[in-house]
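Only one protein chain is missing from this complex, and each of the others stays in its spot.
Order of writing sets the chain letters: A and B. Residues in each chain are counted from 1.
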Amino acid sequence: MAKVILTVNGRTMSGECEERTLLVHFIRENLGLTGTHVGCDTSQCGTCVVHMDGKSVKSCSILAVQASGSSITTIEGISANGELHPVQAAFKENHGLQCGFCTPGMVMTAVDMISRHGANLDEKTVRAELEGNICRCTGYHNIVKAILAASAEMSAARQAAE
Amino acid sequence: MGVEGIGARVTRKEDKRFLTGKGRYTDDMSVPGMKYAYFVRSPYAHANIKTIDASAAKSMPGVIDVLDGKQLLADGIGNLICGWMIHSKDGSPMKMGAWRPLAHEKVRYVGDAVAIVVADSLGEARDAAEAVEVEYEELDVVTVAVDAIKPGAPQIHAESADNLIFDWEIGDSAAVDQAIASAAHVTEIEIHNNRLSPNPMEPRATLGIYDTGEDHYTCYTTSQNPHVARLVMSAFYNVAPENKLRVIAPDVGGGFGSKIYIYPEEIVCLWASKKTGVPVKWTSDRTEAFLTDAHGRDHVSQVKMAFDADNRIIGLKVDTVANLGAYMSLFSSAVPTYLYATLLSGQYDIPAIHANVRTVYTNTVPVDAYRGAGRPEATYLLERTMETAARELGISPAELRRKNFIRSFPHQTPVIMNYDAGDYEASLEAAMGQADWNGFPARRAEAGARGKKRGIGMSCYIEACGIAPSQAVGSLGAGVGLWESAEVRVNAVGTIEVLTGSHSHGQGHETTFAQLVSDRFGVPLDSVSIVHGDTDKVQMGMGTYGSRSGAVGMSAIVKALDKVEAKAKKIAAHLMEADESDIVVEDGELKVAGTDKTLPWFQVALAAYTAHNLPAGMEPGLKETAFYDPSNFTFPAGCYICEVEVDPETGRTEIIQFVAADDFGNIINPLIVEGQVHGGIAQGVGQALLENVHYDPATGQLLTASFMDYAMPRADDLPSFKVSHQVTACPNNPLGIKGCGEAGAIGSPPALINAITDAIGNNNLTMPATTQKVWEAARAGH
């Protein structure tokens, strides 16, 4: 057994697990944060995406012990005070989710994507950036629309703040 | 239309929990003392089981127990069933071999479960599963349906000689032969409908909990129809009587048909929970999903379509072989028969149709309904044939379709279905307009100048939804009725709960069903809650599949609302001393028409529960139940147009535009309906361009057992879609709804393939149109 210490959604959390435990299972089972999902075994579907030290990663392809010491943000940690994050709000507004299973990974991917590309996102870029996330319900149409809407809104909000 | 009522683009009530990671899926469930299951599965496609030795595994760290099929049999757990009896044309019943939840004598596909390991952790369970020693005697394998019915093929079930399950027909063979003999032109084509893996993003999972104190079982499961699961597990598998078995399907991450069925794992985990005395959870990994989730499609058909000199279709002859896999799954027999051949008239007035369908056992996972279930197979067959005929006849594909459209309703086809309403021309016109069909030649020329081959293709589909009139399906062999139930509970403070037997796994019922109530009583959407997915909460129900939840599930709610409204009006009339017939319900109030007398909705509800002043003889309370049994199927229809550009150097197809013009009847929430169409088109594009289940024919090994080899549509494979609706209301249900869940997957594959074959000038192309196939066909084409 190994001890794993993480900062998760701003709080320090620690737990014991087998060294072979994947980060996603540590998050789900040890920390009880079940918003991060597992949809494949081959690192392709993206339902497990979380942010590690500020970057989107697939938590199904990282051991919890590898992540120990890092700062993790999960879907449960991106909104504050009961308000949806602008990306979450855009997914709702644009019906960017159906069954909801891929949704946490999609949202975490979108937040990372927008932070890297800022207002420079266009449809082609969004579609290319979604290579690591599979959705079986929406045909991606409304996910793409939601990400573009969120990106526009977030850059407008940033400009207004400057 | 109110802002939250019928027809409004209301954003979904259920979204917040999914967006914030608070969805509750089966694998998220955890109970004290819970242990983990891992199944020992056959590595062979066809083998006799000689011995199973779990002694080493049982002594490994963390292992609670290892249980096998002989123990399951000894405990009286029954065979898995097929719920639809089909008779062959010679009158004999379908020849069904036994499907044991854990095989103990013979395995028939790679992934067939032979034992369950229960251990403290998943890792330990899997470690121990590898230590279970199963001695197999390998047998010859057959995976391709047409090979399985050849003489000398390996025999999969003793009950079914030559692996033929049934040889069924529909329609008038002699009339079709005569039409073909007298035809001015006959188009002949062989159609392959490729085998698909449904792949909802949430893998199947189950948590079986046996309570020794109550002798009671709880089953959390990823199901589209928890009540059917309880019924079948109780009545046929002898897991427990219904009153001792609670089935809960919480949030379910997509289904597409694959979560209709009751699989071995649910049954075995419940049984194992009793055997071991601990709650047992099993969650499929993706490879197990590929190996064990029911697949879809897998047809090969020979088609002859006969035309008169005026290009009218005078006869259609279809001979289909359908692969049902190693065992007959729950609805497997209905899919290639009553959900397929009854739709072979398409949107066309065809006087004579005959279809012969042979279903076949092979050493592959069972095949059952997958989004569209039979109707995509019928549509692909017809619409490729129509396109081929148009090219052979030298007329435009739109013109050929127009010439043959059914234009008066009701229309009785030669294959059972009675179409109630439609306007096929309207969808065709809308789609052609939106796609700028007439501007295509210029776009093709422009693409040609860039070295690209541009093509355009259409598909006019029809489907039968609103499944289904119970008496009709009963007469055709169904083992269940296909009605739906609803209970509307008005609470004393006026808030409303609707309990429905439909199950939402992405369809947005919590919103659309609430819109129905909000629209009826003028109460805020937030005051209405939808309860589903738990057999302890909801009365009996038949679940969600076949685009039935709107047309059937909501109709049941309407019936219950009618009863609630009638009682509320009686109470209001009594309280306001008015005539019951003068009471109207508007904006959350009950009003006496033509006066200023009103009572807020909540006061009427409160009066029903205080019961201080009710009409004489009235029972207290405001809660009503209804069952709705449809009188006919519904018939959504539409026209899809796809435009592609093929890179002849690589064979890569780029979808330039995809247009969908659908008639779903009346629409409750356009936002959600459009989403259903988008998702359906993506699955259809997946079938046409990317997806294919591939078994090695020699060994029966599944070669596409992960997303590394099974190509799922991604965002960059697809364009944004252009979607429009034309409305002819369904005359046979109270809301005029037809259903929208499957249309996209039904209508899109032929539009895409017709576009590619148009682009490359070669009609000899099968799905999926992989880059290699298109490259080869393009070289052989123009």
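Keep this in mind: contacts are C-beta pairs under 8 Å (C-beta built on N, C-alpha and C of every residue); 3 or more make two chains touch, one makes a residue touch a chain.
The definition used in the following text is that contacts and distances are computed from a predicted model.
Look at the chain that isn't drawn here: its UniProt entry, checked against "Rieske (2Fe-2S) protein", "ABC transporter permease", "Xanthine dehydrogenase family protein subunit M" or "Amidohydrolase", names it "Xanthine dehydrogenase family protein subunit M".
Residue B:Thr771 is the one among B:Asn238, B:Ser529, B:Asn666 or B:Thr771 that touches the chain missing from this view. Residue in contact with the omitted chain (choice from B:Gly123, B:Pro670 or B:Pro731): B:Gly123. Along chain B, the points of touch with the absent chain fall at residues 123, 126-127, 130, 287, 649-652, 690, 694, 703-704, 707-712, 717, 770-772, 775-776.
The omitted chain makes contact with chain A at the following residues, 2, 18-20, 22, 41-44, 46, 49, 52, 55-58, 60-63, 65-66, 109, 112-113, 116, 129, 131-133.
The rule is simple: only the chains that are shown with their structure count from here on.
Averaged C-alpha coordinates put the centre of chain A at 29 Å from the centre of chain B. Residues 11-12, 14-25, 27-28, 30, 121, 123, 199-203, 251-254, 256, 283, 285-287, 505-508, 671-672, 674-675, 678-683, 706-708, 712-716, 718, 720-721, 744 of chain B are the ones touching chain A in the complex.
Residues 18, 20, 28-29, 33-42, 44-45, 47, 74-76, 79, 84, 88, 91-93, 95, 97-104, 107, 123, 126-128, 130-131, 133-145 of chain A touch chain B in their complex.
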